[in-house]
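Below you'll find the structure I mean.
One chain of protein is taken out of this complex; the other chains stay put.
Let's turn to chain A:
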Amino acid sequence: MNMQQAIKMTAAETALVDAYTAQIGDLPGDGAVLSLRDTLVHELRTAGLPTRRVESWHYTDLRTLLRAVPAADPSAFADRADAVVPGSSVLAVRSGQADLKSLPKGVTARSYTESLIDGSAVAGLAVLGSDDAIGRINGGLVRGGLEIAIAEGTELEAPLEIQVVQSHGHVHTRFPVSFGAGSKATVIERHLSTNADPSFVSSVSDVTLAEGADVIWIIVQQQGAADTHLGQIRFDLGKDAKLHLFIINAGGKLVRQEIHGRTSGEGADLTLRGINLLGGESHTDVTFTLGHDVPHTTSTEIIRNVVFDRAKGVFQGKILVAKDAQKTDAKMSCNTLLLSDDADFSSKPELEIFADDVQCGHGATVTDIDHTQLFYMLARGIPENKARAMLVNAFVAEIVEELEDDEELVEALEGIISAWLEKHA
């Protein structure tokens, strides 16, 4: 009935389609890859960017919020940055180009550009659903990234840092990463901008954990104050696989980080932790869906948000428990510290449970600094600004300290948080 009129494209939609048209002869991949890119960009042109009427984008009306998209600049160049954790193996993608240096034993990697050229990337380029705007934009425009495999039984001693760094313009990357059975690794997926010129970044990581793999995956987003960052991580957890996924948003103007995962083997466990440090006029959205698809799998999710100034934040978390996924145990919580009258945070937890023997719960809190705690600190001679900073830090530090097995990692993450707080608090 609803005959859709051809929509009038916004400036950002036009810029995205133009960016594709301008690069079309130059984007890696032909045949099936090129045909899929055409389809995705055609969908973007006809459906437009998602608005608040699309349920999963209700709190982030991308069509309204994305006012402009900078021009692609193939000559943009950025130096690699120091690793978050000293001694990490850094795999840098600078302005979209993979830079493969010496890899640790048990790790193989190749440029994702090659997978686009030889067509092997095509299956992974499909969107997750009609509302997968990030998958669509990224699939249309992706130029590079890394395909990484961690061999069965490999235990990495130092973290592997995937570093996506740019100065301005467009960067669209993909990271299919597979962890072999029994492997153990820490991966830091780091996104950062080296200057204040606007960047438009999309990045999709596609992570699979085979039986018994034990992985800590940390996304550190440190884009500039004018940047748009559209991130997505997909994961599949096999039997007894353990994923500790930790997301720190500490930058960007318009940020959406999606997390879409499933437990496909019994005994699989997800620990999701998120820290959103929000200030200025930024808008940051973390959207999470998890399918507990088989019996006896567990997950806990804790999101901590610190919101200053006129910043807005969103957390959407949806846990789906399949009909035969008995004995699922899932707990999700979202806690927000609102530090200004103009700050805003929306939290939407959802549970969809089709099994009857499960333990699932969720909770959300929004608070200001606890005045009793503040007075206690003042009464010991700690000046108010310092006491406030310590309390804000304490609010998020609790979940960083869960990574206590790796002191260097904890120290590095605490460093990122306190550096951000020093600038904003």
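One rule holds in what follows: contacts are C-beta pairs under 8 Å (C-beta built on N, C-alpha and C of every residue); 3 or more make two chains touch, one makes a residue touch a chain; residues count from 1.
Throughout what follows, contacts and distances are computed from a predicted model.
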{"item": "Complex member absent from the view - protein name from UniProt, among \"RsbT antagonist protein RsbS\", \"Branched-chain amino acid transport system permease protein\", \"Fe-S cluster assembly ATPase SufC\" or \"Transporter\"", "value": "\"Fe-S cluster assembly ATPase SufC\""}
{"item": "Which residue of A:T10, A:S183 or A:N393 touches the chain not shown here", "value": "A:N393"}
{"item": "Chain A, residues in touch with the chain not shown (by the definition above)", "value": "371-373, 375-384, 386-387, 390-391, 393-398, 401"}
